[in-house]
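The block that comes next holds chain A.
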Amino acid sequence: MNTTLLPLVTGAEVTFWIAGPLAVLGALGLVLSRRAVYAALSMAVAMISLAVLYASMDAPFLAMAQIIVYTGAVLMMFLFVLMMVGIDTPDSAVETLKAQRPLAFLGGIGIAALLIFAIGGALHRAEPATVAAANAEFGGNVEGLANLLFGRYVFVFELAAALLIVAAVGAMLLAHHQRVRVRKGQPEMAADRMYAYATKGEHPGPLPSSGVYAGTNAIGAPALLPDGSIAEKSISHTLTMRGAIVDPVPLQQVTGQTFAAIESVRDDEEDV
Partner candidate 1 sequence: MMNPENYLILAALLFAIGSVGVLTRRNALVAFMCVELMLNACNLALVAGSHIHGALDGQVAAFFVMVVAAAEVVVGLAIIVMIYRTRRSTSVDDANLLKL
Partner candidate 2 sequence: MTFPWLTFLGLLPLVGGVLLFLPMGRGAARTLGLVFSGVTLAVAIAVTALHVGGADLAVQVPWIRAFGAWWALDVDGMGLAMVLMTAVLTPIVLLAEWEPPAMRWSAQAFFALVLILEGLSLFVFMANDVLLFYLFFEATLIPTYFLIVGFGGVRRSYAAVKFLLFSLAGGLIMLASVVGVYVVGAAQGVPSYLVSDLAAVRFDGDLGRWLMLGFLIAFVVKAPMVPLHTWLPDAAEHSTPGTATLLVGVLDKIGTFGMIKLCLGLFPEASLWITPFMVWFAVISIIWGALGAIGSRNLMRLVAYTSVSHFGFMVLGIYAFTTASMTGSIFYMLNHGFSTAAMFLVVGFMAKRTGSYDIAAYGGVQKVAPVLAGVLLVSGLATLSLPGLAPFVSEFMVIAGTWTRYPVVTAVSIIGVVLAAVYILRMYQRTMTGPVTDETAARFTGRDLTGIEKAVMVPIIGVLLVLGFYPQPAVQLVEPTAKATLAYVGTTDPAPVVKGAK
């Protein structure tokens, strides 16, 4: 309600022109930064900027909620999960989907243009009513909101409760698994091993390593016992399942030939 003679710059306007660009920058950071953590932090910037804007629009409760609930809780949850799944893997710069990126930007620009075109001039009254009066009605923003929340919108409020229950149950369901058996620690395992040795005579020590041949020392190659037979324990069960066990016979032959060659050379040398 200022005079129209002077282009008055109100506090709200200042706030807007500071927080607005910040929010946009934050958003851009979210979209553009390759590291997820940077993205999350940029997001925080955008959110806090929005909180500022809320405050400037006489919505202090929301501004606080935005900071405490959104930035403080929700975003932190994101960060926790980010850390859980490994923050070190940035998105690869190569876009796998053909033409996805340009089309995405085109789409984004299109949406923005469309929205701005539609919104521009759509408001018939340039002067906002502001919620000052509404806030004052019950003595404050929080009271006003409370009145609505527990009055007109009580059903939604209850519905939101259902929503939160679902969320909680969902998180439990997908992220928490109940162990059926107790996980064994080092001592228990050692005891088990000795028990097996005592009762069944199983070798308590480490298993024999794989064989080393002239042609290969792959893990799939079985070790040989001194009598030339295969040491069963040197074969990995998993590799057997995969069928990746190397047949030792040809390997032995190669080894044998090699030895033979060496021997023959030696013989030749001896001959000389």
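With respect to how the candidates were assembled, all candidates are chains of the complex that A comes from, given by their letters.
Keep this in mind: a residue touches a chain if its C-beta (ideal position, glycine included) is under 8 Å from a C-beta of that chain, and two chains touch if they have at least 3 such contacts; residues count from 1.
As the structure is a computational prediction, the values presented were derived from the model and not from experiment.
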item	value
Candidate from this complex that touches chain A, chosen among 1 or 2	1
Interfacial residue positions of chain A with respect to candidate 1 in the complex	1-2, 10, 12-13, 16, 20, 23-24, 27-28, 30-31, 36, 39-40, 43, 46-47, 50, 53-54, 57-59, 61-62, 65-66, 69-70, 73-74, 77-78, 81-82, 84-85, 91-92, 95-97, 100-101, 103-105, 107-109, 111-112, 115-116, 119-123, 125-135, 141, 144-145, 148-149, 152-153, 156, 160, 163-164, 166-168, 170-171, 173-175
